[in-house]
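Dropping the structure in here first, questions after.
As you look at this complex, bear in mind that one protein chain is not there, while each of the others sits in place.
Residue numbering begins at 1 within each chain, and the chains themselves are lettered A and B in the order written.
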Amino acid sequence: MSRARAHREAWPLVAPAGLVLVVVAAVPMLYVVWLSLHDRTVFRPPTFAGLGNYARLAADARFWNALGNTLYFTVVSVALELLLGLAIALLLARAGRLRAAAYGVMLLPWAVPTVVSARMWEWIYNAELGVLNYLAGARINWLGDPLLALHAAIAMDVWKATPFVALLLLAALQGIPRDLYRAAAVDGAGPWTTFRRVTLPLLLPVMLVAVVFRTIDALRVFDAIYVLTGGGPANGTETLSIYAYKILFQTLDFGYGSALAVVVLAVTAVAAAAYARALRGGAE
Amino acid sequence: MAEVRLERLSKRFGALAVAEELSLAIADGELFTFLGPSGCGKSTLLHIVAGVEPPSSGRVWIGGRDVTDAPPQRRDVAMVFQSYALYPHLDVAGNLAFPLRNRGVTGGELRAEVERVAATLGLGPLLGKRPRELSGGQRQRVALGRALIRRPAAFLMDEPLSNLDAALRLEIREEIKRVHQAHAITTLYVTHDQEEALALSDRVAVLKDGRIQQCDPPGELYARPADTFVARFVGSPPMNLVPATALAGHAALAARLAGRDPDAVTVGLRPQQVEVHATARPGAQPLEVALVEPAGADTWIIGGLRGNRLQGKLAPGERLAPGARGGFTFAADAVHLFDAASGRRLD
Partner (left out) sequence: MKRALVWLGLAAACAWSVAPFAWQVLTSLKPQAELERLPPLLPAALTLAHYEAIFAGHPFGRLILNSVVVAAGTAVLALALGALAGFALAKLRPPGRSAVLAGVVAMSMLPPIATVSPLFLMVGAAGLRDALAGLVLVYTAFALPLAVWLMTQFFRGIPDELYVAARVDGCSAAGAFAKVMLPLAVPGLTATGLLVFILAWNEFMYALTLTSSVAARTVPVGIALFPGLHEVPWGEIAAGAVVATAPVVLLAIAFQRRVLEGLTAGAVKG
């Protein structure tokens, strides 16, 4: 049948990509779950441990600390990125001729490797020689205090990711037909009402997309914090990914480390599923 | 032999039926049109014949071969699109040559064929230009040329004139008719414009909800529409449809109605055959004038007849204003009778 022909023509073209994804992404995902069910370190041969690693996880205070740090980091940074991104997008929408130049400048934080960004901010946050303390006229040990360090990390992430959110929202803003604003003006709506009733509802789908991208990136954050603070001080900035990485590659406990990794996977999956539901329900 | 046959063709998108058990035989050299409202799936039918869309069930035959499972490049059909679909990255010569290149024709023979087709359609001076440099009419000519160059078994034309402005439309329509008469290639044509269908076709199939309401030569379609849908779709301005009871007392109607229950009959009258007058005439029925529409030589009068809308032609020399009371007459043979419930023709 012709349906069979559609299959015959299309799937061979999709297969190579599919194969790479299965071998290098899907199989490892299954493998990590498998690993998490075992007791596997370099000292002994692997033995099946069932849910033992997960039980250990539930009782592990450091795990809960990492989970808390991750969630706090995610909520605060995404909220800030959304608000600042929206503000900047609104500014850019009215920028006129300046817009092209502003684009280029705003792409810089996004383009920079996260590791480089972390080193840059490490230098800025330096207690003795950092320019932040110099400009503030203070001697605050930004990276030496657990709570300060977490917020310093959040500030760094916001700096890096806001332009991406802003550009995404700008593209959506530019897609809103001018006639809607004219109609609102003729109907007597002031600027705040127009924003609330015309702009915001039409921006909501893209805002949702931006929130989802940023949330998932924030939940799995690793590079920036690894380089900025290494998870310290006193595990104050240790996120789930960092904790898992240390267990895996510093203590070489592949069983427990995999269980931690599976938790990160699960948390991300829950966020993604919530996104799918929200997108289906809200936008369409 | 390039007869095209559709055998119990069905195509469903979920709950929406675009074709339901369509069976048709299109003769060699015939220009056959699928006519229907926009969005009723006529283009999908062409895509099925071309082979880029599989049918839900049924079979397609081209030139005596069952091509239902054959890929498009082996069906020997050529297609002309509403949006021209010229390859933007090739110039006119490249566009014309494309189908032949795919068949391995090269060099001098290729050049000769391109020049031959270009000459037929007056495209000579345009050969080096890109599609974006051409006007709409020129682009459609190139599209026609690309279809012609292969001398295919059948042409598939998907609303080729819809993107052109009114004047160009007539010009290219003539071109299509001329090309068809010169080459006598079987053509399947799709349009929502009934005037175009009547002007070009040997036969027209009127489609509604995936089913053929009527399949006849244009003259038949116009003179004897098979149901109220066809009656209103074909012919401009659309046929008046009024309940027989509204025309009570009309002598011309009484004869035609003989023996039928007026409550069960809808009467069809083409506006061209309804004469409206300001002065009294024998046998005229009253009409309350609502709108007056001048249209060049004729003037249309749109009015109310016992609560029904009726449109007719103003008798020459007469004058009527909105709000006035006029009268209208029609001949007995101008009357079409349809069943009030099903809409099907009664005679």
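Following the convention adopted for this analysis, contacts are C-beta pairs under 8 Å (C-beta built on N, C-alpha and C of every residue); 3 or more make two chains touch, one makes a residue touch a chain.
Please read these numbers as outputs of a predicted model, since none were measured by experiment.
Novice: Which of these, A:A58, A:A79, A:L107 or A:A183, touches the one chain of the complex that we don't see?
Specialist: A:L107
Novice: Among A:L37, A:A153, A:A184 or A:L248, which one touches the chain that has been omitted from the display?
Specialist: Touching the chain that is not displayed is residue A:L248.
Novice: Among A:L71, A:I140, A:V198 or A:I216, exactly one should touch the missing chain; which is it?
Specialist: If we include the chain that is not displayed, A:I216 is the one touching it.
Novice: Using the document's definition of touch, tell me which of A:A95, A:I140, A:A189 or A:A278 contacts the absent chain.
Specialist: Counting the whole complex, the residue in contact with the absent chain is A:A95.
Novice: Can you say which of B:G14, B:G39 or B:P88 touches the chain missing from this structure?
Specialist: Missing-chain contact among the listed residues: B:P88.
Novice: Would you indicate which residue among B:V77, B:V190 or B:L314 is in contact with the undisplayed chain?
Specialist: The one listed residue touching the chain not shown is B:V77.
Novice: Tell me which stretches of chain B touch the chain missing from the display.
Specialist: Counting only chain B, the missing chain is touched by 47, 50-52, 71-73, 75, 77-79, 81, 83, 85, 87-89, 98-99, 102-103, 146, 150, 156.
Novice: Identify the residues of chain A touching the omitted chain, counting contacts across the whole complex.
Specialist: Contact residues on chain A toward the absent chain are 3, 6-7, 9-11, 13-14, 16-18, 20-21, 23-29, 31-32, 35, 87-88, 91-92, 94-95, 98, 102-121, 123-124, 126, 128-131, 134, 159, 163-164, 166-168, 171-172, 175, 205-206, 209-210, 213, 216, 219-220, 222-223, 226-227, 240-241, 244-245, 248-249, 254, 257-258, 261-262, 264-265, 268-269, 271-272, 276, 279, 283.
Operating definition for what follows: only the chains that are shown with their structure count from here on.
Novice: Taking each chain's centre as its mean C-alpha position, how far apart are chain A and chain B in Å?
Specialist: About 56 Å separates the centre of chain A from that of chain B.
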